[in-house]
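Here the complex is missing one protein chain, while the rest keep their positions.
The first chain written gets the first letter, and so on, giving A, B and C; residue counts start at 1 in each chain.
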């Protein structure tokens, strides 16, 4: 008997800009349940945002804001020593801008997930998660904040409760984990997994068991509400066509029904 | 007996950026009923937007979006040969961004008024008004679109009706008008009036009689729902302190109560 | 007996930006004698400029500045109503920036050719050519200004003489010409020629005879010092591999020796 696994699959989309195309949005989106759409600071522009929301709508994929630092030249991947207030303002701004395009398409914003350096800095400093949560409260408290599933789960649950917003935990099937639940830094060898089969197996284990094998061989808990698949790492995209025996349910696109689940409560 | 004149007074605010301060927002805002707040393209940044909304709230001034071209170096004052679709996307984006800051402050966006070259290009080409009206419909159809009161009033009323949005007409007390109801181009001598007394008189005539004296001496009709006062032209700011005999009601700040009125109906 | 045709072939390169890749620079450059390198305003960034200069050096291709309007979102393809002084400043700035990377690689800047809307606006208004020529004089009077070969040749020769700089005329083998020597506007059907064979034949006729067949069938004079090939229109790249019988000398890469020739004399 085949058991259907239901888990949200999210990916970063809409990162093209002007004459520049980035990512394989049209190829990736059928596999997703949630799209993190760039908002013009690290990538994306108003036209790209409109088009990306339209594609998401066509495939029935939920839309979320993917705010980043105002660093187009660095694609939002460089830490910027911004204040918590600046970060909160940046998130409010970008969330609002994307929300208008969602509204224009008759959609509601489902979630917000910070991009690149902003995400990494938040992972390293929960005060930044707190500032971002505050932005969600200010701009739209219905929106779910997507955070990294890791060892400091309790802190994040507490931030969500304090602000009265929902928090969803995400895991990365194509990233190596340390035994403390943190992501192995990208510069470490093996930090990004390129083998499609391995990534698919890890995704299944995360979805079915809420566990992952860490770099030291230990099996650790990693309960996640959503798995992030990378459009720019082909191995990270579960591909039904190429692999028809792929376990049911991983291709969120076919089984998605429920919204990204509430976390912690 | 003193007759109270009630007319909306609007001005462009929040045009500072980063370390750069522009305009005398704090000095101007007590005289206003409506603030047109820059949205980050031609001026303004997320922090400036937050602070400007807060100032407007403090003084009970209605907030509106003041979207411009993405041309910070030219302060949005240079015509850019953008498509109607690009223009619509730019307005949706900026309107959404400002709306989030309004929401954060517990305010609703009252209006949208394009800035600089975008405004001038719309005045010269009503297809651009149409694209902007479409952006309002998409992002927030409750928002009032502020347009130039001039000879093509009927076209603008029709655009508002077709899109099902409200349109408000504005006039400029400190600008010279041609007898056809158009603004005298800025490069013409006398196009901007710097004499405080003259500006105040013209404002009164506009508010009381719906009329203005054109450059050729003719008195023309110019029914306006709102008068634009320029923070960077001190003569354009009616100043109650300096001129205590200033007619009641012109200082919108003291008499404001009703929203910017509906146009055309 | 095979006659060697010697003509400069130029193309726009280095238009990538940050995480965004645009164009097939590595594939196109072996076919060129002159590279027009974007300078960070409409495309290109400091790292891309350094790398593009290095590629050009590796292939012995001359480097030139390709300045555009500060409009990354529109890729410099939208007319901006800038003043002549602003345009001159933009060209000085970008020319200087690229020159530093050329200097860093031990190269001298050969030429400057404006990009996109700036080029088109100059073609339509020779005062802009004049402003750009003035920028060349100010920043580096050794640099050759590349202009469109067309009916107003005399005006451009005169501009070059007055400023004491060299002017080179370019033609576009993959673009249709009107019988008055102007380019057919891109929006007209057939304005861009996609058939490789046709483009190659036109390039040869331009190089050998200094002539082109206009859209109305007339053969018109079009003496050019350099032909522009488009990296983004594969038909515009003469390809020695695919077409071994291609006349010698058209592939500038193999026969290039002399500098882009002086114009007007």
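Details
The criterion applied here is as follows: a contact is a pair of C-beta atoms (placed from the backbone, for glycine too) under 8 Å apart; a residue touches a chain by one contact, two chains touch by 3 or more.
The structure displayed is predicted, hence computed values, not measured ones.
For the chain missing from the display, the contacting residue among C:21, C:140 or C:179 is C:140, taking the whole complex into account. The chain omitted from view is touched by exactly one of A:12, A:25, A:71 or A:174, namely A:71. By the touch criterion stated above, the residues of chain C touching the omitted chain are 40, 45-47, 49-50, 85-86, 89-90, 92-101, 103-104, 138-140.
Against the chain not shown here, chain B presents residues 15-22, 43, 45, 72-75, 77.
Counting over the whole complex, chain A has residues 70-71, 73-74, 78-82, 86, 117 touching the chain that is not drawn.
By definition in this document, only the chains that are shown with their structure count from here on.
Shared residue numbers account for over half of those found at the interface formed by chain A and chain B, and the copies are therefore classed as meeting with the same residues. If each chain is reduced to the centroid of its CA atoms, chain A and chain C end up 43 Å from each other.
Note on chain placement: the centre of chain A and the centre of chain B lie 40 Å apart, centres being C-alpha means. Contact of a single residue of chain C with at least two other chains is seen at positions 73-74.
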